[in-house]
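A single protein chain has been removed from this complex, and every other one stays in its place.
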Amino acid sequence: MTPALNAYVMLSASLFAIGFLGVLLRRNTLVIYMCLELMLISATLALVAFSHFNGTEDGDVFVFFILTVAAAEVAVGLAIIVALFRARQTVQVDELDSLKH
Amino acid sequence: MEQIAFTLISLFTLACAVGVVLCKNAVNGAMCLLLCLAGIAGLFIQLHAYLLAFLLVWVYAGAVVALFLFIIMLLDMQGGKPLRIRGLQGAAGVVSAALLIVGLNLLAVRGKLASVAAPGHGVGSRLELYSDQLLTTYMLPVQVMGFLLLIAMLGVIVLSRRTDAAPSK
Partner (left out) sequence: MNPVHTAFHVLMAPLISAALITLFLGKRGTMASAVSTAAAAFVAVFALSLALGGERFSASQEWLRFGSFSISMGFKFDDLAALMLSIVGVVGLCVHVFSLGYMHDDDAKARYFGGLSIFMFSLIGIVLADNLFMMFVFWELVGFSSYFLINHFRLKREAAAAAKKAFIVNRVGDFGFILGIILCYWANGTVNLSELGEASASSHLAYSRLIPLLLFCGAVGKSAQLPLQVWLPDAMEGPTPVSALIHAATMVAAGIYMLCRIDVLMVPDASAVIAWVGTLTALYAALCAVTQRDIKKVLAYSTLSQLGYMVAAFGLGSTGAAMFHLTTHAFFKALLFLGSGSVIYGCHHEQDIFRMGGLRSRMPATFWTFTIAVAAIIGLPFLAGFFSKDAILLLAYERRPAVFAVLAFTAILTSFYMLRLWKIVFLGAPRTEAAGHAHEGGISMTAPLALLAALSIVGGYRGLYPRGYAGILSLVPESRGSAHLVILLTSLAVLAIGAGAALSFYGMDGTDALEVGFPGLFGFLNTLQRSFDRFYDWYVDRVQQRLAMFLNFFDLVLLAGAVVRGLFAGSVEIVGFGVRALHTGRLSTYVYWFLGGVVVLWAFAAGVL
């Protein structure tokens, strides 16, 4: 018996929530970024599941784009983090608060 | 049979996701992310999206996570600090994550998703269908993606330039 759609959606939701918890509570910028990627992955899982249960391939094709965007985003984001590290010598997010009022 | 596989793989994925969040060392976290991706790839295969599963492993696990590891090793090898759930911030974090999990799952349970029947055989296992869609319906996004990648490349080059002061004599 194949698992129903809601199982996949529940899994995707849980992964998203776990990633969100990581973004909120971790203090290392790189780990925050990885949790962000986790959230993206959960979204792709939901898309593929829906596309499979609907019988079309739109969702799958969309995952292409998500993958591409994720890759570009990771590249640029990590470049920013490296530049920030060069300027501030730290990647702990609570030490990077110079934009405060 | 599929149910058991699904259950195992999903539990494994969840455990690795929790591992990403909880690991003290960033490298360990990246490894957990890798395993998480492997689990997701397994789920994709179960959903008959074989191409995507391979793409996930090649692109995501192979390039993106590798890049993550490079940068982690470049910047942050001091060991790292653990997750700190203390004080107002910790409480708010836990509450919001709990709300999300509970909320989204309720949505999934109460919604009409359980009654959707699985189709017989997977649709997304043939490359022709993908390319057909990509080059007709989704032509615009493909071009935008190209543009996006170009910009990303330029951005990364600019950002990673050295900002030298006057050269030392």
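Worth a mention:
As written, the chains take the letters A and B, and residue 1 is the first residue of each chain.
The criterion applied here is as follows: a residue touches a chain if its C-beta (ideal position, glycine included) is under 8 Å from a C-beta of that chain, and two chains touch if they have at least 3 such contacts.
Note that the structure is predicted; figures quoted are calculated from it, not measured.
The chain omitted from view is touched by exactly one of B:Q89, B:S131 or B:S160, namely B:Q89. Of A:L24, A:L40, A:V63 or A:L78, it is A:L24 that touches the chain left out of the display. Considering the complete assembly, chain B touches the hidden chain via residues 89, 92-93, 96, 99, 103.
Take chain A: the residues that touch the chain left off the picture are 20, 23-25, 32, 93-94, 96-101.
Following the convention adopted for this analysis, only the chains that are shown with their structure count from here on.
In this assembly, the C-alpha centroid of chain A lies 5 Å from the C-alpha centroid of chain B. In the complex of the two chains, the chain A residues touching chain B come out as 1-11, 13-22, 24-28, 30-31, 33-35, 37-38, 41, 44-45, 48-49, 51-58, 60-61, 63-65, 67-76, 78-83, 85-86, 91-92.
Residues of chain B touching chain A in their complex: 2-3, 6-7, 10, 13-14, 17-18, 20-21, 23, 26, 29-30, 33, 36-37, 40, 43-44, 47-49, 51-52, 55-56, 59-60, 63-64, 67-68, 71-72, 74-76, 80-81, 83-85, 89-90, 92-94, 96-97, 100-101, 104-105, 107-109, 111, 113-114, 116-119, 122-124, 129-130, 133-134, 137-138, 141, 145, 148-149, 151-153, 155-156, 159-160, 163.
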